[in-house]
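Quick one: the structure is below, questions incoming.
One protein chain is absent from this view; the other protein chains keep their places.
To keep things simple, chains are lettered A and B as they appear, and every chain counts its residues starting from 1.
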Amino acid sequence: MSQLSRRRLLRAAGLTALAFGAGPGLAACAGSQVRTPRGGPPLSAPATGGASLNMRIWGAYPDFVGGAVKDFERTYGTKVDLGVIAGDYPSLMTNLLRQNTPLDMVYSLWHMPQAYYEAGWIRDFERFWAKEDAKREMVPAVREALTVNGSLIGLPYFAFVNGALFANTDVLRKANLEGDYPKTYDELYAQVRLIKKRGATDTPYLPSFWSAPWFGITFGFLQEALNRNIPLFGDGGLPVFDEQSAVVDMLRQWRDLYNEGLVPKGVLTFQESDWTETFAKGGVAYSPQLQYDLKTFADPATSQVAGKIVPVPQQGQHWGMLHVGAYLIGDHGQGDDVLAQSYRLAQHFGYRDQRTGEFDVPMAWAKNYYMTQGYTEVNNSPELAESVAKWLPDPETNLPVLRDYLTNPQAATSLFHTTWGPTWMNFASHELPKAVNGDEDAKTVVKNLRTKAESLIDVYGH
Amino acid sequence: MTVRRKVIIHLLALIAFVWSVAPLAWIVVISLMYHHEFGSAEIHLLPGQPTLANYVRLLGGTARNWDGSHLEPNAYGPLIREGLLNSAEVAVLVTVFSMLVAVPAAYALARVQMRFRQAGLLTVVATRAIPPVATTVPFFTLYQALNLAGTKTGLVIAHLTITVPLLVWIGTSFFGGLPPGLERIAQVDGCSRWQAFWRIVVPASRPAMTAMAVIAFLTSWDEFTFALIFNTGTSAQTFPAALSSMFFQVSVPTEVASATVLGLIPPLVVAAIFQRYIRKVNLVGL
Partner (left out) sequence: MSTVTEPIAPARPPKARGAASARIPFSSRLSPTRFGFLLVAPVLLLLLAIVVYPVAYSLYLSFVHTNPLTGRQDFVGLKNFQSVFTDPAFWHSAWLTIYYVACVTVLAAAVSLGMALLLRERFIGRPVLMAVIVLPWSLSTYAAGVVWRYVFSPQYGLLAGIFEKLGLSPVDFLSQNTVLPSLAIVHAWQFAPLGAYFLLASLQVIPEDLYKLGKVDGMGILRRFTSITMPYVRLPLTIFLVLVGGQAATAFDLIYFLTSGGPGGASQTLTYDIYQQTFQDQSFGTGAATSWVLLVVLTAVTAGYYAMAMSSSRREKKVS
């Protein structure tokens, strides 16, 4: 054996030597990425089709997107290769863009593009022919969300409030609290305790505690802090919270909710589907949910709570924060002609279609799935109102409540417009649950969150 | 054997059976439920109203819901079907190439009196210690440069880096177990060294090679990390990546269950058919 291990050692040494020699050389060519210089004259819409575009999405209603892509291909004669990215979308997308994969149009949430744009992985929309019109028609908060360093970097895929508070009227009736909606988080937490005490249900509150790498618990944290007016990040994304901050107390309240069994079991390892599934099962009084799931909840074929889910009105305090999805265009050194075709694809999906001049795809998203859009005209359209009425009990009362959510939402702009935000949010998604289940003290968690932000600022610059 | 002992043994056998089968049976049960039933406040251990609707819709058909309402084909159906086909194609190619490459190498490392034999064997098996997660980033960079990212060819090659060392190790112990002097007899009969391998040793190890092929197939069919990182979102995406795009989204558990079951059928069938060969494999290398 000794002879063998000597050989093994020699080989390992050889491998190491090879690595030092070959590594940098190969890395040099792998790392050199040619990015397109910014600026240039505005482009005009291409007269003909052509090019073959790569489009990547996450798996929300791939059949609908596929249909819209087919329409586009038929109308303009441009081929589009549509692909659905699996699972941990932001990480996989970041990897693809970093590695210079030729991607022409991709989905993204609005906290990602700051890094993408500064790294030079995406093109902007400054040369898009309808830029000014699109910007003018956008909801102001959405326009701001999609403007990075003064440039428009994408068109909106959706815009709604993440964590709009939904109530199950059935449970509230059982607890004799119908119509008695909480106005603040403190009132909410007091009420869920009361509901449990009155025996209406065991687990009255389903919070956004799940720790998927993209939103889940981190978004839950950011939006509750925003709604409670606890400052977390200042100008330029500098952290302004510490162990004395009121978020410590907020996390302690989370811990209590978990400890007292007011939230469903296993909530920390939920996935998005568990989250909606559990609410649809009944037995939960309040839950911050994704607005578009209203449709799921209203369908008696899939939900036990059909006709019982209503949005809780905002009375002074906001519920939730702005959530924007975007269409971005990858930078893979494409020429103006391909860029123009990509603009047109983005326009087809994220603005008025070039040929019809109408909000075709955005309107379809809005009225088929209640995926509200970045454009006021779509969100206030009678068609949308008509569809939503199918998914809401008592639409006269509840539709205005939903509209109110999107009128002037709070937004985590100071964090979302940093390059390191997504990384910090990943960290937080693993750190925050520890405060909830008591693995770590709330103070320690808050301290770690601040330290992480500071060390990331060191690495990323700002 | 006393009666008591007999009873205990049968009881234990029953427990072993339930332990092995119950989790699989449960996902099948879920896949046969309407979402309405699955989502009811009480958990149903058996479907009250069993249905194949989830499968039909995944395969592109329409179905009736529990209340008679119409159900459209599953939106993930095309992804899942394409994934299954890609997985089959990749797994078959990987099996063929792994066998072509690994069998002669294993034979040489086991039976040809050559220098550096153990060193060679160790080099091959040492690569098995590398966790795929650790090499995906550089691997992906390399693939990007070679235009292999997002292709089935690329995935086949990536899988070969896993299956080949595995098969070499298994094969080595197989061939080593054959009676010594087999080749000498063959050579006395006028076979060349190659013929001794090809005409005598290979046929004599047919069960072993069946097992190796099965293992190569299963390993490739089941591989997730490379499939996810290299091919996600492309038309070369295999089943595991397709399933994960369904699993991690706002998805309906009954539909995820039926997709999972579809992906389980090929390995389960292969394993069940060939289990007597698998049983004989020298499992040390796995």
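In the analysis below, a residue touches a chain if its C-beta (ideal position, glycine included) is under 8 Å from a C-beta of that chain, and two chains touch if they have at least 3 such contacts.
Predicted model only: the values in this text are computed from it and were never measured.
Undergrad: Name every displayed chain that the left-out chain is in contact with.
TA: In the entire complex, chains touched by the missing one are A, B.
Undergrad: Looking at A:113, A:311, A:409 or A:433, which makes contact with the chain not pictured?
TA: A:433
Undergrad: Which residue from B:155, B:168 or B:213 sits in contact with the chain not drawn here?
TA: Of the listed residues, the one touching the omitted chain is B:168.
Undergrad: Kindly note down the residues of chain B that lie in touch with the hidden chain.
TA: Output for chain B: 6, 9-10, 12-13, 16-17, 19-24, 26-27, 30, 38-39, 42-45, 100-102, 104-105, 107-117, 120-139, 141-142, 157-158, 160-161, 164-165, 168, 172-178, 180-184, 187, 192-195, 208, 218, 221-225, 240, 243-244, 247, 253, 256-257, 260, 263-264, 267-268, 270-272, 275, 278-280, 282-284, 286.
Undergrad: Just the residue numbers, please: which parts of chain A touch the chain that's not shown?
TA: 1, 4-5, 8, 15-16, 18-20, 22-24, 26-27, 30-31, 33, 87-88, 91-92, 94-95, 98, 115, 118-119, 211-213, 264-266, 268-269, 274, 277-278, 281, 419, 423, 426-427, 430-434, 436-437, 439-440, 459-460
One rule holds for everything that comes next: only the chains that are shown with their structure count from here on.
Undergrad: Measuring from the mean C-alpha position of chain A to the mean C-alpha position of chain B, what distance in angstrom results?
TA: Once rounded, the distance between the two centres reads 35 Å.
Undergrad: Given the complex with chain B, which residues does chain A contribute to the contact?
TA: These residues of chain A touch chain B: 4, 7-8, 11, 26, 29-30, 56, 58-64, 66, 81, 83-88, 92, 95-96, 99-101, 212, 271-273, 276-277, 280-283, 290, 293, 296, 300-304.
Undergrad: Name, in rising order, each residue of chain B that touches chain A in their complex.
TA: Listed in rising order, the residues of chain B that touch chain A are 35-36, 39-41, 65-67, 69, 71-73, 75-76, 78-79, 118-119, 122-123, 126, 137, 140-142, 144-145, 149-150, 228-229, 232-235, 237, 241-242, 244-253, 256.
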